[in-house]
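Here's a slice of the assembly, chains where they normally sit.
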Amino acid sequence: MTQPGRFFEDFTVGQMIRHGTPRTVTTGDQALYLALYGSRFALQSSDLFAHAIGYPRAPLDDLLVFNVVFGKTVPDISLNAVANLGYAGARFLRAVFPGDTITAESEVIGLKETTSGQTGIVYVRSTGFNQDGETVLEFIRWVMVKKHDEASPAPEPVVPELPPEVTPDQLGRAVLPLYLHGWEGSLSGSRRRWQHYEVAERIDHVDGVTVEEAEHMMATRLYQNPARVHFNQHAESQGRFGRRIVYGGHVISLARAISFNGLANAFHISAINAGRHVAPLFAGGTVYAWSKVVDSAELTSRADIGALRLVTTATVDRPCDDFPGRDSDEFDEGVILELDYWVLLPR
Amino acid sequence: MTQPGRFFEDFTVGQMIRHGTPRTVTTGDQALYLALYGSRFALQSSDLFAHAIGYPRAPLDDLLVFNVVFGKTVPDISLNAVANLGYAGARFLRAVFPGDTITAESEVIGLKETTSGQTGIVYVRSTGFNQDGETVLEFIRWVMVKKHDEASPAPEPVVPELPPEVTPDQLGRAVLPLYLHGWEGSLSGSRRRWQHYEVAERIDHVDGVTVEEAEHMMATRLYQNPARVHFNQHAESQGRFGRRIVYGGHVISLARAISFNGLANAFHISAINAGRHVAPLFAGGTVYAWSKVVDSAELTSRADIGALRLVTTATVDRPCDDFPGRDSDEFDEGVILELDYWVLLPR
């Protein structure tokens, strides 16, 4: 009667799941997003700036759209997840504006029972649409989901080939042609454009932001993400950490907002190659971030913009002036997020 | 000079009080409401869903409207209240859309001094209007209010007859004729419609939500409800509980949002028969809820929708899988709210 969420046995490869609660996103959502993260990227902040560079108005923050689409998938995909294992191949394909309505669906593209026999890994490709049925975002994620009955037989294992990265030829589709003369560095906060960044460059974003329980819960609810571990202290006090866990998308949005300091002209996230939540974040922690430019690419038939591939590392209670990271798979103390993604900048 | 609020002697039966601070409600309010409660009912979430079933756009959440109207009455009715004793006969009469402006007035319909001679009970019928003067909501509530001067004479007692319930023939007026083919269960989150629920059915809504001080204060301010016990820790630290008390309407909104899990198609609250705040809620508590279907009714000349009468019980720090309630007037430990109301579902 109530929604127990799907268990591992409830998924089959090829299954299409249409997610509930379509969502009209508004300037109200954008104001809340601002209050939660303090983002200062000019395009999303100002209709006037947007108009000057060729947009009809300010689009919504990319990660607001990502988190809304992600939230829609939770009741159907990950309500009984033991762990979010990763995501890959996320592509932002169309700008979303206030007034647009977002719907989402997911296709099950892989299933593999784990050796314990108690859980299995579910791979899905999730897609967000606008009111015209146009794809605004797609991404692959895989989660470890409980079996309802451990005795139920294992399905034929299907492990999809995961794209190691979104290639540059796939980038930039969500960006309208820019009128570059309208891009004023004094307004965007920086005169550094795409060509001014160098591969291997490292940027400490300096600022640290402490997270409160009220903030991450308001954010997660704004995304209509009902995953229980974020909201229920009464239950979590008996859980593994004794505390509510901050939703991973909140960490990503924090890191992105912090990254403005050093990447002010990186106006758009075009793709996420991979994301890894190295450790959980709890309220009271202070998040810092730094980024490394790992690649730089021209875009096919776009003379106005270029792409930088970044790896942004976020930490808790640890400044990033010495660029903490990892030694192969051993992460430095304090690292909570490693995000590999493409951003676009004007040329 | 400042508003001391009315004392018991300041009320007379038949008095009409026009409340201050008219309020234009917007998509900004709806976004905040979402961030505060995480509601997932499709009609209020999506202009597209709303349009598909015959609405011009997504209406505001019913309880957002209720709380806004209630908030307007506080400075005039209950600023010197010792206790909110109850409400009855609440009817939602017209959908409210972003851009509408809400005003409110109250009529004093009863007065009765208490035996102590220090307080009296004030009964009011409060009405909320939109910018066209149409009634969007009305309800009766009664509160115990301090006397300014204990020596002042008791008024002739007038105790209004309180409606034990809103009868089904009064339900549904706020609902536009629905185009049922447009109602997709995959989007609304459930395929269970009105006829699929049975009287006496009990639904554990499962999810628990912990409340933070910042959240309930932001909510109560959003409703422009200035009742002091919600905001002032300095004063309340010397008060009865030593803490700020969470506004009762916040508890109702939480319970309603939690009830989505099991009642996803209950898209509209049509009436509240009675509400009782059994115990106060404080920040840090985790709210759970369950509902019992106590009646089911067809609506006069409406083939598209049906009504369920629910009693929703909310608890603090106590899961509801064993349906805690009461033995006559003795409530189980942990119960904080009992709400008797009518919801509407598509048929």
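To keep things simple, chains are lettered A and B as they appear, and every chain counts its residues starting from 1.
The criterion applied here is as follows: contacts are C-beta pairs under 8 Å (C-beta built on N, C-alpha and C of every residue); 3 or more make two chains touch, one makes a residue touch a chain.
Since this is a predicted model, take the numbers as computed values, not measurements.
> Starting from the 2 chains in place, I would like the total count of identical chains in the complete complex.
3
By our rule, only the chains that are shown with their structure count from here on.
> Report, in whole Å, the distance between the mean C-alpha point of chain A and the mean C-alpha point of chain B.
36
> If we count contacts the way the header does, which residues on chain B are in touch with chain A in the complex?
26-32, 34-42, 45-49, 58, 186-190, 192, 201, 203-210, 212-215, 218, 261-262, 264, 284-286, 317, 319
> List the residues on chain A that touch chain B in their complex, please.
1-3, 18-24, 26-29, 31-32, 75, 99, 101, 103, 131, 212-215, 217-222, 224-226, 228, 231-235, 244
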